[in-house]
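Pasting a structure below so you can have a look.
What you see is part of a larger complex, with each chain still in position.
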Amino acid sequence: MKISARNVLKGKVVSVEKGATTAHVKIEIAGGQLVTASITNESVDSLKLTVGGEAYAVVKSSDVLVAVD
Amino acid sequence: MKISARNVLKGKVVSVEKGATTAHVKIEIAGGQLVTASITNESVDSLKLTVGGEAYAVVKSSDVLVAVD
């Protein structure tokens, strides 16, 4: 499947923390930066996300804000 | 100002394309990856975004999807 999202950042899962319904997944992308995703527990199970696995952080460009110092 | 967004990726603006009301800004972050932001023309002016300037791509974690191959 190919997706319209302009931002597809490849990385490695470094943590998966399930809550009651919502999970936080941290992915280390190129350059060593961490990206945190807040997704459903159901998605974690469905994608079989586990620490050490490869994954992509995917972001629609309309969800990216820009900041300057 | 400090923001709740978990993802604040530092980089350099590599392109700014204004449309009629909406602009696309591309930021090269660490690791050489491009992040595209779709923001208002008004924001581009307000932040004085120009090619070559430093900027951050900011994403709320609830706006990050995860994908696997």
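Think of it as A and B in the order they're written, each chain with its own count starting at 1.
To be clear about the criterion, contacts are C-beta pairs under 8 Å (C-beta built on N, C-alpha and C of every residue); 3 or more make two chains touch, one makes a residue touch a chain.
Quantities reported herein were computed from a predicted structural model and do not represent experimental measurements.
Beyond the 2 copies placed here, what is the full number of copies in the complex?
Every protein chain is the same sequence, and the full complex holds 6 of them.
The rule we apply is simple: only the chains that are shown with their structure count from here on.
Would you kindly tell me how far, in whole Å, the mean C-alpha position of chain B lies from that of chain A?
Roughly 17 Å separates the two chain centres.
Using the touch rule from the top, collect the residues of chain A that touch chain B in their complex.
That would be residues 3, 5-9, 24-25, 27, 29-33, 35-39, 43, 47-49, 53-69 of chain A.
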